[in-house]
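Note that this complex is displayed minus one protein chain, with the remaining chains in position.
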Amino acid sequence: MPSRALPYLLLAPAALFLAAFFLYPAVQVAVIAFTRGDEVGLANFARMAGHWKFDTALWNTILLAAVVVPLQLALALFMGQIVTQMGRGRDLVLYVFTIPLGISDLAAGIIWLAILEQNGFLNSFLYHLGLLDSPVARLSYQNTLGLFVAVAIAEIWRATAIMLVILVAGMGLIPKEYNEAAEVFGASPWQRFVKVTLPLLKPSLQTALILRTILAFEVFAVVAALAGTSMPMLMGETYAWEFQLQDRGVAASYALVILGISIASTLVFLWWLRTPEEARA
Amino acid sequence: MRRHLTTTSALATLTLAAFAATSAPAPAAAQELLFWSTQARPVEEAQGMREEVLSGFEGGAVDYQPQDAGPFITRLRAETEANEGTIAVVGALHGELTAFADAFADLSAIDVSAASPALVELGRLGTDEQRYVPWMQATYLMAANRAALEHLPEGADVNALTWDQLIEWGRAMEEATGSPKIGLPAGPQGLRHRVVQGYFYPSFTDSMVTRFRSDDAVAMWETVKELWEVTNPRSTSYNFMQEPLLADEVWVAIDHTARLAEAFNQRPDDFIAFPAPAGPTGRGFMPVVAGIAVPATAPDQEASLALVRYMLQPDTQIATLRATNFFPVVDVELPEDMPPSVRAAGAAIALQSGAPDANPGLLPVGLGDLGGQFNQVYVDTFERIVLAGQPIEQVLDEGAQELRRIVDEAGAPCWAPDAASEGPCPVE
Partner (left out) sequence: MTATAPLPAHGAAPSDEIARALDLARAKRWLVAAVVTILCLWVLVPIYLVLVNALSTPSEVSGWPKSFVPSFAMESLAFFAGYRGVAEALLNSVMVAAITMVLSIVIGAPAGYALARFDFAGKNAFRILVLMTRAFPLPLLALPLAVAYIQIGLDDTILGLAFVHTMLAMPFAVLITASLFMGVPFELEEAAWTLGCTRLQAFVKVVLPLVSPGIAASAVFAFVVSWNEVFAAAVLTIENRTLTAFLLQSLNVSPLHLKFAGAAVLVLPALLFLFAVRKYLFAMWGIANR
């Protein structure tokens, strides 16, 4: 029988580490959020919520995550499934699929700007095809939808690999016999995917969704590169209040808002994709 | 499995080596002076600062580290809070230094008699002590592609342009080319607040703070909206106007000289520089001033002071101009062989400040760490009126309220072009 203390012993190093390097500074920031001048209270939050950009930033951030994450999940699952169908060259293809993993968000912003800017490769491509006579601006502030789509594409390009790797690792652990058994009973590939692969993939799906959603709430550099100031995001506003406006109280409030929606989304995924009891020890 | 093991042991060796490296005393690091800066951030400018400007300093090796505002501020704050530091010298724009007045040592011991008195006064940050000394300066200028000149409205002199003529010019260019060819630095790191504070407001209201929501200001914002109609909508992403100019995305732009320099240097024959446009109350313009300060926590104050003195020497100032396109703050004779950007900008600056209707504004002083929020009022006003199309009067009313709160809280008296005030600068 496992000793009752064992799980705590296993957790202890990580917990101590996080207490020192995360909780210690985070609590200090939280204290700043709840103090303004010498008073303790919600003044910073009121100031944050009263600013005209707050609603837009909150809405943009949630909307972007709501659009990007499901698309990335579908794409990652599709890529994973495709790869399992392959014989030769699988390693190479997987390597290619994971390349964006190594590319930082700042670099990804630079890369997509090169493509989408007025003199960029997309316009040049259309020009060479004879579909365009002179460069047109694609990333203008009036074209809110266009900016949103551009940011979404860049994010999907950059950050799908992270889900792919987690899901592929999970797929690898599904015993082949399950799928073979389903095939014997005449299940179509789609049925096998929905009835066998997806349920068995639940732990990995949960991890991938939680991590990716949290990271999506922190999107910053890609937006700054492609949309400039035209698309306020929570993280961008946090930066602005901390460094341009030098109002650390409001910046800390923004940080707590990001933390809040991240925890909320995590709880949703933990509950929605919970593993049934009997699967564990 | 063997492969895993080899990797693991290789990693372990690497880690051990890394630990050994971290625990060894930092070699020669102690003598290096850390120059912590927000300026000359573009990689080749940083390279120029290191190799051409600072290599001549004899008081020790200098580690020039240009930073984004974020890490710059965070590190400076951390050293101040810990009351212990490694930064020897801080170099940044006036607006970035104001928040740290208390963190800097008094530099009254530095001889600044060769520098312009107005700039030296700015460096006191509204206190009795010399918080920073001026390091280098620039200003905002217009730049245009020569191709734009043929569309100049009839009777307009490019060197004595008005804002209305600029709008007309923009309209003509848009008709001729099919896309708006005027650009403003309205991106996240663009200096749009200075364009509003130092160019629009003085030119239309002869004020920066006091007449923020006057009738003249309402008329001004109407004009700015007209200007925006012929401005490239990508402007909200432009931080440095040299890039869209070089890409021919825009033909006419306003920005500060160092952020236009690359255009003149890469294609000297294609671009001209000229003064900012004038409005009903003159040709408003504003300096860009960068200063050097020494944190109170600098490890070796004497060495830091020596470096500050070195930075003010005429030869260093000329080398700095070559590296950064920021002009000297002390009187120097410029050699003939300066880069094209310097020659183009130098002539235009002389025209701008010597113009009969010149109306120079000063940088905000005495705002302390509220400087950022002060600037934000202008940025917000711009974004709300021009981009979001909100009603001018209402936005100005709210902006004026915020402005009054900031100026009162800081207790900052007026500065040019507003008339001097007793106590905090009033907002009508």
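To keep things simple, chains are lettered A and B as they appear, and every chain counts its residues starting from 1.
We take it that a contact is a pair of C-beta atoms (placed from the backbone, for glycine too) under 8 Å apart; a residue touches a chain by one contact, two chains touch by 3 or more.
Computed from a predicted structure; not experimentally measured.
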Residue in contact with the excluded chain [from A:V29, A:A49 or A:V149]: A:V29
Listed residues A:Q206, A:T229 or A:Q244, member touching the removed chain: A:Q206
Footprint left on chain B by the chain that the document does not show: 1, 3-4, 7, 11-12, 14-15, 17-19, 21-22, 26, 29, 32, 34, 41-44, 46-47, 50-51, 63, 65-68, 70-71, 74-75, 77-79, 81-82, 84-86, 189, 239-240, 242-243, 246-248, 262, 266-267
Residues from chain A at the interface with the omitted partner, ascending: 2, 4, 6-8, 10-11, 13-15, 17-18, 21-26, 28-29, 79, 82-87, 90-91, 93-107, 110-112, 114-115, 119-121, 123-125, 127-128, 135, 157, 162, 165-166, 168-176, 203-204, 206-207, 210-211, 214-215, 217-218, 225, 235, 238-239, 242-243, 248, 251-252, 254-255, 258-259, 262-263, 266-267, 270, 275, 279-281
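As a working rule, only the chains that are shown with their structure count from here on.
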Separation of chain A from chain B, taking each centre as the mean of its C-alpha atoms, in whole Å: 35
Chain B-touching residues of chain A, taken from the complex the two chains share: 52, 117-119, 134-137, 139-143, 224, 226-230, 236, 239-240, 242-247
Chain A-facing residues of chain B, complex: 69-70, 73, 99, 177-179, 186-188, 232-234, 236-238, 244, 247-249, 369-373, 375-376, 380, 383-384, 387
